[in-house]
Each structure stands twice: as C-alpha cells, then as structure tokens.
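With one protein chain withheld, the remaining protein chains of the complex are depicted in position.
For chain A:
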Amino acid sequence: MATAADRFNINSQLEHLQSRYVGTGHADTNRFEWAVNIHRDSYASYYGHHTMLQYFAIAENESIGRVKYNMMQKMLLPCGLPPEREEE
C-alpha cells in the first residue's frame, strides 16, 4: 500500500514539475521535443543577455531590434516541423 502511494506521489510530483516548468522531460521525450526545448531556452537566454544580442547584431549587420524580433519569431518552430507521430 505504502509503495503504491509513493509511486503515485512521485508521479504527481513529476506532473506538477512538468506543468510548472516548461521543458521538464518525461520518459517519452523524443529527440525533437528535446531539441525544440533547448532552442527555445537558448533564444530566451540570448534575448535576456544584451551582449549576446550585440554579438549577433554585429555579425549580421542588423539592428539589435531586428535581431530580437528574428529570435522571437524563431520561438515558433525553432527546429522546423515536428516529425510525424507514430501511431500506437
């Protein structure tokens, strides 16, 4: 009985984490989901660190505002289209 309760507990904790923190993995996380998540995290981090934006802006010879915009646009589909789902 106790073990069942524990398992339930861990699962519910995981679920809680997954709902609370975007990108928390689970047993069935696939390569694509992981990559998408990493990319979004990276873009968010670049966006927050002004000198990284400067770094990109200098390389691309664009304004920082444009680099920011491009990065946010890439938050949608950062790794292209998702792979087709395998039917279970």
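Operating definition for what follows: contacts are C-beta pairs under 8 Å (C-beta built on N, C-alpha and C of every residue); 3 or more make two chains touch, one makes a residue touch a chain; residues count from 1.
Quick note on the criterion: contacts and distances are computed from a predicted model.
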| item | value |
| --- | --- |
| Per UniProt record, name of the chain withheld from view ["DNA damage-binding protein 1", "GTPase-activating protein GYP1", "Chloride channel protein" or "WD repeat-containing protein 46"] | "DNA damage-binding protein 1" |
| Where the unshown chain meets chain A, residue by residue | 19, 21-23, 33, 36, 40-41, 44-45, 47-52, 54-55, 57-66, 68-69, 72, 75-77, 81-85 |
